[in-house]
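A protein chain is absent from this complex, but the other protein chains hold their places.
Up next is chain A:
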Amino acid sequence: MRSRLVGIGTLVAVLGLLAVAVTGLVVRDSGGEDRAYRLEQKLRCPVCKSVSIAESPAQTAQDMRAVVARQIAAGRTDQEIIDYFRSRYGDWVLLDPPASGTTLTLWWLPAGALVLGCVLLVRMRQRRVDGPREELTADQRERVDRALAAARARVEEESA
């Protein structure tokens, strides 16, 4: 009875603590996220190998960051700013390929693989060999216990 109470108490405590954490996160407004930085991370630096303009120390990237800042100040939307760079540099500039057109495949391939994997996992469970579960007889159980005790004794002896 007592262990049961402890168990329930623990469960309540776990849920309570998680509730505190979640409420704390929800209530607090994470607010003021850096919109320019988020946009810059999606744009590829044209003169570097594979980093965004947010990260690149190159002059071109600095100029592009200035353009992003100006356009944000001018009240353009994210999509307008992205489109602006896309029209100037082509699809190549987008590090975050859109889920449409030629890059749609890129999005459904992982999703397809996930579904396939889950199906395989579940089927693996279902397809297991049916047939009577082998239950050990009392005699067999006793033999297992004896072998186990002998092995344990041996280990104890070795490590002593």
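Note that in this section contacts are C-beta pairs under 8 Å (C-beta built on N, C-alpha and C of every residue); 3 or more make two chains touch, one makes a residue touch a chain; residues count from 1.
In this section, contacts and distances are computed from a predicted model.
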Name per UniProt, for the chain absent here [options: "Cytochrome c-type biogenesis protein CcmF", "Multisubunit potassium/proton antiporter PhaC subunit", "Response regulatory domain-containing protein" or "sn-glycerol-3-phosphate transport system permease protein UgpA"]: "Cytochrome c-type biogenesis protein CcmF"
Hidden-chain contact residue, picked from the options A:13, A:136 or A:153: A:13
Residues of chain A in contact with the chain not shown: 7, 10-11, 13-18, 20-21, 24-25, 28, 30, 37, 41-42, 44, 48-52, 55-59, 62, 65, 90-97, 102-103, 105-106, 109-110, 113-114, 117-118, 120-121, 124-125, 127-129, 159
